[in-house]
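Heads up, one of the protein chains got dropped from this complex, but the rest are sitting where they should.
We just call them A and B in the order they show up, numbering each chain from 1.
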Amino acid sequence: MKSLTEHLWFEVPHRRGFVNITDTVARLVKKSGVKEGLCLVNAMHITASVFINDNESGLLHDYETWLERLAPEKPHSQYRHNGGEDNADAHLKRTIMGREVVVAITEGKLDFGPWEQIFYGEFDGKRRKRAMVKIIGE
Amino acid sequence: MKSLTEHLWFEVPHRRGFVNITDTVARLVKKSGVKEGLCLVNAMHITASVFINDNESGLLHDYETWLERLAPEKPHSQYRHNGGEDNADAHLKRTIMGREVVVAITEGKLDFGPWEQIFYGEFDGKRRKRAMVKIIGE
Partner (left out) sequence: MKSLTEHLWFEVPHRRGFVNITDTVARLVKKSGVKEGLCLVNAMHITASVFINDNESGLLHDYETWLERLAPEKPHSQYRHNGGEDNADAHLKRTIMGREVVVAITEGKLDFGPWEQIFYGEFDGKRRKRAMVKIIGE
């Protein structure tokens, strides 16, 4: 069994933002030498997400609006977590978007449908944060 | 390490619908010959979901109503993604339901609790779409 572990670093300049990491993950799959296996990509911080959807700017804007409706940032006082913090909404937004994705590796490549792209979703940015890529297989 | 890769095809006749794929996945686990491992099942399209829940018609109806409340289809104009599309709500509904499931394989079988069933959830149907089954283990 082969395995590869890498951390990806981000510093999103705003509180919220989306970063397309598909090419980076694809390069790591190649580097791993794994032909058949699984690729886990997860946020290592609990106010961020890794998810798969469409690389379309209108949709990414819709996500921002929709998440703000389901888990509004303000007023900060509505959340008990915000005693010493102001990021409770980021924990909830990431819960909807998901912590992680698991992608099949087939014949040495990410085995994707036509529009699947991997995103890092930041909900409490302006600081350095990490995601993990873990690949196992043969 | 053994592995198996198969695509499942769907053409749901309505915009939204749920298809129970548990027996199909169970057959593929048997076909793979894997006794101990993991089974990934994921939608390959970004307006569809693979999820695990109860095979109960009342609950599936509740999902439809509830998703329509959290991410309404109409008016289409409320979403920027709908410039050239009308399926922004399908991307959001699939986000709540999830892209994928990972199921343990133990002694050659899906290792399930008493009521767990795997569903393909379609939110933008009336076309041919795929899900993937990837099995790895020994």
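Note that a contact is a pair of C-beta atoms (placed from the backbone, for glycine too) under 8 Å apart; a residue touches a chain by one contact, two chains touch by 3 or more.
Just so it is clear, the structure is predicted and the values come from calculations on it, not from any experiment.
In the full complex, the hidden chain is touched by chain A at residues 1, 3, 5, 38, 40, 42-46, 70-71, 79-83, 88, 91-92, 95-96, 98-100, 102, 130, 132, 134, 136. Although one chain is not drawn, its touching partners on chain B can still be listed: residues 1, 36-38, 51-54, 56-59, 61-63, 66, 70, 96-98, 101-104, 106, 111-116, 136-138.
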